[in-house]
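In this view, the complex is presented without one of its protein chains, the others remaining in place.
Order as written gives the chain letters A, B, C and D; numbering starts at 1 within each chain.
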Amino acid sequence: MTRLMRIPFAVEALLIALLVIAFFAFPYNLAFVTRILIMVLFVLSIDLVLGFAGIATLGQAALYGTGAYAAGLFAVHVTAAPLPGLLIGMVAGAALAFLSGLVLLRTKGLTLIMLTIAVAQICQEVANKARDVTGGADGLRGIRMEPVLGLFEFDFIGITAYWYVAIVVFIVFLALKRLAAAPLGLSLRGIHESPERMLAIGAPVYRRQVLAYTLGGGIAGIAGALAAQVTQLVSLEVYSFTLSAEALIMLILGGTGRLWGAIVGVVLFMTVHHVAASADPYNWLFFIGFMVLGVVFFLPGGMIRLPQALLRLGRQR
Amino acid sequence: MSAGLQVRGLQKSFGGIIVADDINVDLAPGARVALIGPNGAGKTTFSSLITGKLTPNAGEITLDGQDIRPLGEADRVKAGIAKTFQITTLFRDLTVRDNLRLAAQERDGRARAWFKRADSWAEVEREIDAQLAAFRLEALGDKRVSDLAYGQQRLVEMAMTLMLKPRVLILDEPAAGVPSSDSHLITDAIERLPDDLAVLIIEHDMKLVFRVARSIIVLVNGRILTQGAPNEIAADERVRDLYLGARHHD
Amino acid sequence: MTEPVLNLKGVVAGYGDTTVLHGLDLTVAQGERLAIIGRNGVGKTTLLATVMGLTRLHSGTICTNGQDVSGLAAHRRVSAGLGLVPQTRDIFPSLSVEENLIAGLREDARLEEAYELFPRLADRRTNGGGQLSGGEQQMLAIARTLLGRPSLLMLDEPLEGLAPVICDMLMETFERIAADGKHTVLLVEQHTELALEFAERVVILDAGEIVEDANTEELRRDPTRIERHVGVGMGAT
Amino acid sequence: DTIKVGVVAPFSGPFALYGKQFQEAIQVYQAEHGTTAGEHEIEFIYKDSGGPNPDQARSLTQELLIKDRVDYLAGYVFTPNAMAVAPLLDQSETPLVIFNAATSAINAQSDYYLRTSYTLWQVSMPMAEWAYDQGIRSVVTAVSDYGPGIDAENAFVAAFQEAGGEIKDSIRMPMSTTDFTPFIQSIRDQAPDALFTFLPGGPPTFGFTKTYNENGLRDEGIMFLGTAETEESNLQAFGDAAIGLTTAYHYSADHDSDLNRAFIAKNTEMHPDSVTNWATIGAYDGTHLIYEMVEAAGTDGPAAIEAAKGLEWESPRGPLVMDPETRTVVQNVYIREVERDEESGLLVNREKGVIATVGDLGWGK
Partner (left out) sequence: MSLFLNILIDGVAYGMILFMISVGLSVTMGLMRVINLAHGGFAMVGGVVAHVLMSEAGIGYVPAALLGIVATVALAWPLERLIYRRIYGFGDLQQVLATIGLTFLMIATVNRLQGSSLLALPLPTVLAQSVDLGFRTLPLHRVIVIGVGAVVIVGLWLLIERTRFGIKLRAAVDNRATAGAIGINTGLIYTATFCLGAGLAALGGILGAEMLPIEAYYPLRYMVLFLVVVAVGGMGSIGRSFLAALGLGLIETASRYLVPEFGTIFYFACIILFLALRPKGLWGRLA
């Protein structure tokens, strides 16, 4: 994979190829593939925050959900044009991340995890209480999106939704890839490794963590906004602990600190879930449980390490 | 108003234990001062007070006449005070080059750039090469720090701090863990430092201290026992009894 | 006749995929004062860690006092008579000084011995291990291992970070421990000078292999044998 | 030809019981009535929606419509899941029979919704009126603070005040509550004639009724009024704490009719471990409705909806009419009290009264 990264535009080409293949391979499951893509975006946001900057979080749904509600309310009350809604979702996610980050990031470890959970729970409760605005547990309804750029109508099969989401995910992925190799990415990894040393080389650790968290919030916000626009309904579940936790599982499954890990983890988890749930819904938890344990024990770095692990096995033979 | 680092009446205690008691120190540009003293005398504590890791109970710290007490740790580094750690603290999962690169990009204030590759600043890369060469680490540049032996890590520790191009440099036992055969790498590096840099060395290796220090401060139980030129200190009876021991009676 | 206190045969060890020690053979007799020297990163620490059971032994055998300990867990090797003061000290930061000592205390040892050796520690009795200064941690690490009453005491650069007076005192202590003929001291030291002063036999390690194994006297007579592997700078006071 | 029906329900996770019961009810219906309606073979396709998750419900529904080409949809336990597919129904003109989701507003979102379960207004208002008739004059309501709870509270309060009763207090209890003592103590301090409650099934209901009992509210004569709280799937776990709880609901497994006894016997015969409750009956009647629609209109969605409107049939729970306006069944609401059955030794919801043919009273509210 590292060698691949060196060829100019190899990653871009590979991604585009994957997106096109997925489009033609799953003509009837576009809605599902679209959900996978949105989840990829959401998990990427966690990867930025956790995998790069080392900020442990189990409350990323707070930012996702806020993006979703912001975009949903914007579509209902202001304009149903998708792109401005996306922007609003991003700003809302980033704003909440910034504000909550100011408090949260003074802590670390388990404390930090608890605080992120607490923020998400408060958001959920606020959305539940503000029933007149959000529809409470029944969901925010009445979102009817206009065509993308005024040209592409959201269709029944989900073709527009697919390409719309795919392009957004593609752009964000590339941006994150740049970021990962740039000074900011290196600096975040430094903070992850040793905040103490970062201070000693003059890095404003706290401020930089807030920056990373805010960026992550923006991306999570975009993911939430996409979900709101595609589903055309926002429910309280966007803030649920399960969402944060499952996304985290997907990320660790794939491998943290590597952008491809997020993609691999989401695709694997959601596909296994989808397949196992339709094959044997009552027992799919067994599959997931064994899969998760298998990955931790045999591929501690996540699925992304599979090729290396196989290579090593091959060499040992 | 004077140039360099000035410490006046510094005071610090942990619970009942006083670890810094009315300490006055001047580090003018170009100074090569060694801080020695028995274990637990308060040397590391003193360096932490200056770098901002600890807050003094009383006393003043100024850099070029400017009070730096309100500054946080990171800001003091920006102001030009850097230190190496007594117990190696590196980015263990990053390569040696990345460690140095991180220091350089913080120094140059471009750590928030997110579009250009981190290794695309040619000048910095040359600087890193030079620094690695100075510590004979060329071959290890692309190794992860966690794969290096302890002594090698000590060298990286020093190289990384020098990348910051500080004005005041605090070295906390820079040679600990470096074999005698390689300790000249450390002393050479110290001797090559720019002339206007103020250096404070905390070290138990007397060979190194006597080689590089032009002035020595002896700290005992948080107080300055005496200070002076190396030969004066070596001759001081009290310092011999409390610290140097018989070996240095010659 | 007495069994050698330590007997290594074809020891190959390392971390993950990398091999650091490439087949070492070494015998240490009881009551010996042995020093291991060598450049940075040649595998000295790895050797001690392997003997102690902290690093994975790829192949070869390790015997202590005639007992094969190759497959045993570290704590079983302590029962067999091994003791190590690690280079990185490895104090238990959340235990107090006293608790650090108690953790490794053998029934026949007394806490007070540690405090007599290092009065500084007695003053810090109730402090957390993580709050100690660098040198105090080193003292604690040494004292803790001594309270385990090892018949083979392995010291990985034990003088690092200690004041010269303390160093002198410790060297005397190590000599005293070895003097009764029942205890063996194995010292890893960066300062060749100190090592030669202390040991009666010196082993030089280079790139994971033993390249010299000789009497101190022999080596003193031919310093080039040391310089070749440890580099210049030795003896330059 | 084969007409496919897509069933979207939770088959995994904490709510998996719903999916299981839906499936069982459908199997019972098919065992009784065969797999053909008119000249059409009927095939059911099941999709697991997990918990409340509109994104997933919508994409599964899309998959059912596009890939499996289903002509009818059914199931839908949670309101947001049902709501999320409204645009799909309009576009594809597919009738959707709700087996459970109980918010009135769903059916207003699309003309293709039909509901064979109930709405919260439909059971809460009769509860209030009955309570007043029994001489209860003051009530404290304590509901879980979320959509359905608030619906139940609104419905009860409106009807009870209309009748002339006094609502002393309306408490909304956070969803995350595990210790209900504070609420129970407050209710006790206000000494109303009765308390009316609505809680999501499972642990909250369990905790609330236990606490109600332990703190002696029953002994002080504060009557317990509820709706779904004593449903059959968790009832036995409550133990004696449940005895005497009074609820108004559209179905009791203990309903005294030959049709119901036969239905339960068949279900127990086919699925020995299964508990028959309102979810089972909702799906059973829903299946009946789908059969009727298929027979009348085949794959023609709009025609099927027209055929369903006003349809009448006799269900194990009593007589049903599909209300043409609200598209929710008009049905009897029963007042029940939990008792221990002499014969089986099990707790049952014994019917104490019936309020005949109630429509969706929440329509348009």
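Basically, contacts are C-beta pairs under 8 Å (C-beta built on N, C-alpha and C of every residue); 3 or more make two chains touch, one makes a residue touch a chain.
Here the structure is a predicted model, which is why all the values come from computation and not from measurement.
One chain is not displayed; in the complete assembly it touches the shown chains A, C, D. Which of C:Gly71, C:Gly130 or C:Gly181 touches the hidden chain is settled by the complete complex: it is C:Gly130.
Check D:Phe99, D:Phe206 or D:Tyr291 against the missing chain and you find that the one touching it is D:Phe206.
Touch with the chain that is not drawn comes from one residue among D:Ser233, D:Thr246 or D:Ser315, which is D:Ser233. Looking at A:Leu184, A:Val210, A:Leu253 or A:Val267, the residue that reaches the missing chain in the full complex is A:Leu253. The omitted chain makes contact with just one of the residues D:Val70, D:Ile171 or D:Val329: D:Ile171. Listed for chain A, the residues touching the missing chain in the whole complex are 50, 56, 103-104, 106-111, 113-115, 117-119, 121-122, 125-126, 129, 241-242, 245, 248-249, 252-253, 256, 282-283, 285-286, 288-293, 295-297, 300.
The chain not shown here touches chain C at positions 52-54, 73-75, 78-79, 83-84, 86, 90, 92-95, 99-100, 102-104, 106, 128-131, 144-145, 148.
The chain not displayed touches chain D at residues 13-14, 16-17, 145, 171-179, 181-183, 185-186, 188, 202-203, 206-207, 210, 214-216, 233-234, 236-239, 273, 275.
Rule of thumb we're sticking to: only the chains that are shown with their structure count from here on.
If you average the CA atoms of chain A and of chain C, the two centres end up 50 Å from each other.
Chain C and chain D have Cα centroids separated by 75 Å.
The distance from the centre of chain A to the centre of chain D, each centre being the mean of the chain's C-alpha atoms, comes to 36 Å. Residues of chain B touching chain C in their complex: 14, 37-41, 43-45, 86-87, 147-152, 173, 176-184, 204, 206-207, 241-248.
Put simply, chain B touches chain A in their complex at residues 51, 72-75, 77-78, 82-83, 85, 89-94, 98, 101-103, 105-107, 110-118, 160-161, 164. Those residues of chain A whose C-beta lies close enough to touch chain B in the complex are 178-179, 181-187, 189-190, 193-194, 196-205, 208, 211.
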